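All protein chains but one are shown in place.
Labels A, B, C and D are assigned to the chains in the order they are written; within every chain, residues are numbered from 1.
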Amino acid sequence: MDFSIVQTFIIYILPVYVVAFVLYVIRALKGPTISDQVLAIDAMSYDLAAFLVILSIFFREPILIGTAIVLALWIYALDIYIAKYLEKKEVGE
Amino acid sequence: MRHILGLIIVLLFIIGFSLVLIVAGNYILPSHEIGMLAKYYLYLAYNPWQRNFTVMSPEAVTSIVWDFRGLDTVFETAVFYLAIIGSIALGRGIVKYIKPEEEELGLSLIVKTVTRISAVMIIAVAASIALHGHLTPGGGFQGGATAAVAPLLIIVIFSHYYLLEKGVTKDLMLFLRSLGLTGIAIVAIIVYLIALPQGIHAYVLQNQPKPDSSIGLPAYINGQLISGTLWFFNLFEFFAVMAGFTIVFLLITIPERAFRKEEEGEKQ
Amino acid sequence: MISLSTYLLTIIVTSMIMNLALALYGIFFKPHLTKKIIALTILGDTANTFAIIVGYRRWISPHSPSRPPVLVDYANINQEDLVNFVNTAVDPLPQALVLTAIVIGLAVTLFLVFLALQIYRLYGTLDVREIKRLRG
Amino acid sequence: MIEDLLVIIGMIMLGIGAVADLIAAIGLNRFKNFYLRLHAATIGTIWGAFVPLIGASLIAAGSPCLGVYRWFVAGGGLAIAFLVLILAPAGSHALARATHRSGLVRVEPCVVDHLNEDMCVKEG
Partner (left out) sequence: MLTYEEIMLLITALASVFSVIAVYYAIIEKNLVRAVVFSAIQSTIYAFIYYMFMAPDIVLVYIPVAVGLYPAVILILISKTEKVEKQ
């Protein structure tokens, strides 16, 4: 199949993703508690990892995919730090 | 309400000021061309037809970091270690660890089980980033920073004591860091050391043969591209960065209780 | 020539200038040392972003994106591919400089965190005004 | 033929992911409470990230024009999908547990809360 069909399709679904990201960021900025903010960042970043893979297919640059692996690994860390802070009040032990 | 007003002013400033700046913007914005020096680096990063000038690494950034401007990076590594040594000197203290017996340490069992899987994956991803640094994006700094998150995650999820019981102590990390630094120093002068007994002219931080010096490390070993010194530089920088950060995290997460006990002991 | 792309790039640059100004405000006028450290990290990241923007290259034609400075298919390469790569890749030099700057920034931040911790152990507070008052 | 099929299935999965993302984002903004928002976030991570990642790796496997590295993209996509599948629920779990234990957000509306009766806010 011609690759330009895939590129055109990706261009048409891009606005949906972007609107979703904007809504996520709005919740992350205004969330009433810290947990809401972290939850919104969490969901946004996992979607961002998927978005980066889709863009790397759009750009036809296979090497850009390594960035998505690293992003998917680290967002988990932010959850853990905030959870530990809320539970124990001292992160060290 | 005051915050919302300030935010609106900031956003209006951005949109309006960029309308003003757009006339002058053509001079400061990126264009369709890049500089002459950048083209030179891109052209010579991997170029089998110019064997006397190339680095034989398809990754232009790593070849700039460790070959074209290698001396810069060596000095930047020195600055980095001075900062780490400063932190160690400030956080140093002889502390007796008193492990609390009664309470449960760390987070829940689900998170601990997931971390047992993901910590191994983190180290594997970091090693692949570092060791393929001359072929795909990555390198010693990236791999080291990636691997340094694993000890911190284990400290946060299990506890400070768990990592010590597993044998990851400050002394081991100091040994690894010294190994990395010594390795960088040796690799920087290895071509010079090889060339010296043979009476050939060679440079410090030399990788591939140069026009006036016909010696250099091999670019391929067993058909695998290793780009001469770049692979070794990435490996040693990986160890050095990871161990340096791990020492600092081990020091910074000492529970405050231990320090308080120590101070009380001194007073009495 | 003024076009939409120029305006969008200008918005990016102006936002970064605004971030720089806000971070400088945080460093100078916020009294708490932790807030100063947070503002310092933002300042460093923004300065790095300027370097990356300088190294960017606009697309050559509407359907061929500019490429990262990594040669993908190096095993069976010919001269034509190499010239094509040189004509489409972005500038690798700012990326190489920023790479080490980020790691050094983290090391310096760790040093500052240790310094703040020692100040708290000595004075019992991290507010600059109170520290000044305690010193007398 | 089989490659065309892979690409079409992958594109359908990308579309599903986009719609699920939008639904999750709207839900995250419309729900009232942190514990209710957890449901929306689950939709966003599993349907909005896991499914399009599988779809992207299928597209990469069916597109020979991506060059020699296309299996790298396919394998990388699968690896990221696996990571999202195990890491996202664990992160949400840790966050929800910590929030409930520290008493940051009250459970509301609530029928019964066996973990901590003080956190339960009955309706009316």
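Heads up, the rule we're going with is that a contact is a pair of C-beta atoms (placed from the backbone, for glycine too) under 8 Å apart; a residue touches a chain by one contact, two chains touch by 3 or more.
These numbers were taken from a predicted model, which means no experiment stands behind them.
Asker: Can you list the shown chains that the hidden chain touches?
Answerer: When the entire complex is considered, the left-out chain reaches A, B, C.
Asker: For chain B, which residues touch the unseen chain?
Answerer: Residue positions of chain B that touch the missing chain: 3, 6-7, 10-11, 14, 61-62, 129, 137-139, 141-142, 145-146, 148-149, 152, 156, 245, 252-253, 256.
Asker: If the hidden chain were put back, which residues of chain A would touch it?
Answerer: Residue positions of chain A that touch the missing chain: 11, 14, 18, 22, 25, 28-29, 34, 37-38, 41, 44-45, 48, 52, 55, 63-64, 66-67, 70-71, 74-75, 77-78, 81-82, 85, 89-92.
Asker: Under the stated touch rule, tell me which residues of chain C contact the chain that is not displayed.
Answerer: 4-5, 8-9, 11-12, 15-16, 18-19, 22-23, 25-26, 30-32, 34-35, 37-39, 41-42, 45, 48-49, 52-53, 55-56, 58-59, 62-63, 65-70, 90, 95, 98-99, 102-103, 105-106, 109-110, 113, 116-117, 120, 125-127
In this text, only the chains that are shown with their structure count from here on.
Asker: Across the interfaces B-D and B-C, which one involves more C-beta pairs in contact?
Answerer: The greater number of contacts lies at B-C.
Asker: In whole angstrom, what separates the CA-based centres of chain B and chain C?
Answerer: A distance of 16 Å separates the two centres.
Asker: With centres defined as the mean C-alpha position, give me the chain C-chain D separation in Å.
Answerer: Taking the average C-alpha coordinate of chain C and of chain D, the gap between them is 30 Å.
Asker: Residue numbers in chain D touching 2 or more other chains?
Answerer: In chain D, residues 67, 69, 83, 87, 90, 94, 97-98 touch at least two other chains, as defined above.
Asker: Going by the touch rule set out above, which residues of chain B reach two or more other chains?
Answerer: 107, 111, 118, 121, 136-137, 252
Asker: Which of the residues in chain C end up touching chain A in this complex?
Answerer: For this pair, the touching residues of chain C are 65, 67-68, 70, 72.
Asker: Please give the residue numbers of chain C that touch chain B in the complex, ascending.
Answerer: 1-2, 6-7, 9-11, 13-15, 18, 22, 53-60, 68-72, 74, 77, 79, 82, 85-86, 89-93, 95-96, 99-100, 102-104, 106-108, 110-111, 113-115, 117-118, 121
Asker: Mind pulling up the chain D residues that touch chain C in the complex?
Answerer: Within the complex, chain D touches chain C at residues 67-69.
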